[in-house]
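I'd like to ask some things about the structure below.
Let's look at chain A:
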Amino acid sequence: MKVLKLFLTVIFILLFNMSPLVPIVHASGIIKIGSFLALTGPASFLGDPELKTLKMYIDQINSQGGVLGKKLELVYYDTAGHAKSAKDIVKRLIQKDRVDVIIGGSTSGTSLAVIDIVQARKIPFISLAGSIKIVQPVKKWVFKTPHTDRMAAAKIFEDMKKRHITRIALITGNGGFDKSGRAQCLDLAPRYGIKIVADESYGNADTDMTTQLTKIRATDAQAILNFGFGKAPAIVAKNVKQLGIRLPLYESHGVASKKFIALAGDAAEGIRLPAAALLVADKLPDSDPQKKVLLGYRNMYEAKYGPVSTFGGHAYDALFITVGAIRRAGCLDKAKIRDEIEKTKGFVGTGGIFNMSPEDHLGLGLDAFKMLEIRNGTWELI
Partner candidate 1 sequence: MRLAGFYLFAALVALLPVVFPDNYYVTVVGVTAFFNIMLAVGLNLLMGYAGQISLGHAAFFGIGAYVSAVTTVRYGWNPWVAMAAGLVLVWLIANLIARPILRLKGHYLAMATLGFGIIIHIVLVQADAFTGGPDGLSGIPGLVLFGWHVDSDLRWYVVAGAVMLLYVWLSLNIIDSREGRALRAVHGSEVAASTLGIDISGTKVRVFVLSALMASLTGSLFAHQQAFVSPDSFSFFFSIELVTMVVLGGLASTFGAVFGAVILTFLPEFLVVFEDFQMLIYGAILMLIMIFLPRGLFVTMADRIGPMFAGYFRQGIRET
Partner candidate 2 sequence: MGVLLQVSGLVKAYGGVRAINDLSFDVKKGKVFSVIGPNGAGKTTLFNLLTGVDTPDTGSVNLDGYELVGRPPHRVAACGVSRTFQNLQIFHNMTVIENVMVGCHLRGCSGLWSAALRLPSLLAEERRIRTWADEALAFCGMEDLAQARSSELSYGVLKKLEIARALAAKPRMLLLDEPAAGLNDTETLEMCELIKKISETGVTVLLVEHNMGLVMDVSSWVFVLNYGSCLAQGTPREIQRNPQVIAAYLGGETGIE
């Protein structure tokens, strides 16, 4: 008897714990946008501005009456950059929170991990991560807004070609962004007549990269290319300076934020990197169609949170592409929203002007990237 009672109690406790978690009936009058972002962990500097941007603009849209007369609601969770948690979270978003669209995946790993699920569950998903593998080959339900690592590599190689650089040293971290960028560089370099004479790697939590750079110094490289994000590229920049290496240093779009300049200090001077126009918005000619959008986003973000980065801009683009698609679809039918996202044409975002098509789920050209050089602690267009 006692056993039975206890067993029932256990069951009861389990049920009690479950009851608030039983799927909530989808409330009409709300459009649910699900999001999974790297809010902690090494990639948190991506997820953080992305979340802030989404929150800020969803509040703004709601205060202006919402979309189709419905309010937007953001449901988000932290992946800490882990692919396994991203998968579980996306399932949770679809199954438990019953979101209408998903915007998120700060890192390529987390984005790639959830593709199978969104494809199977047929839900529109706009990724905020860089890897070209996310949209190539094209997956029906998967889109993305950031420029690809392949575009970044191409942009850098174009610039190198202009400077008659043919032999470069590559140094990358061990994260997904770094590794994927490295693969694209290795793949693209021959097309630009560039030979990679050193291919070094570091751990993203390492404290010092002088060893790798010393090896690079001993080669006949004419420039150094560092694909990475977070604190490591700043250490690389400082170590390059410390070792007295006078080669041009290229960084990727992973360091397109004021933070990098602040961290690297003097060592940042002269570094070139490809980045979205957002960083140099005020230096664009007034005729540039992006200028108004960029200044608008930047001013609003900086008024509320401080220095802007291009990463938050990706979330801006994804949110407004989604909102536009929902408006055009006129309903919350997921297939219709997806079709409309795919039909996005001439959308002026922070990353560039998006022209999507069934063959291109990104819709940005190489011209969306600007080549920048850091001078006197800020970016200059070159």
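The set was built so that all candidates are chains of the complex that A comes from, given by their letters.
Assume a contact is a pair of C-beta atoms (placed from the backbone, for glycine too) under 8 Å apart; a residue touches a chain by one contact, two chains touch by 3 or more; residues count from 1.
All of these numbers come straight from a predicted model, not from anything done at the bench.
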Chain A in this complex - touching candidate among 1 or 2: 1
Residue ranges of chain A in contact with candidate 1 within the complex: 2-3, 6-7, 10-11, 15, 18, 21-23, 39-40, 77-78, 81-84, 87-88, 91-92, 95-96, 108-109, 112-113, 115-116, 131, 133, 174-176, 178-180, 183, 201
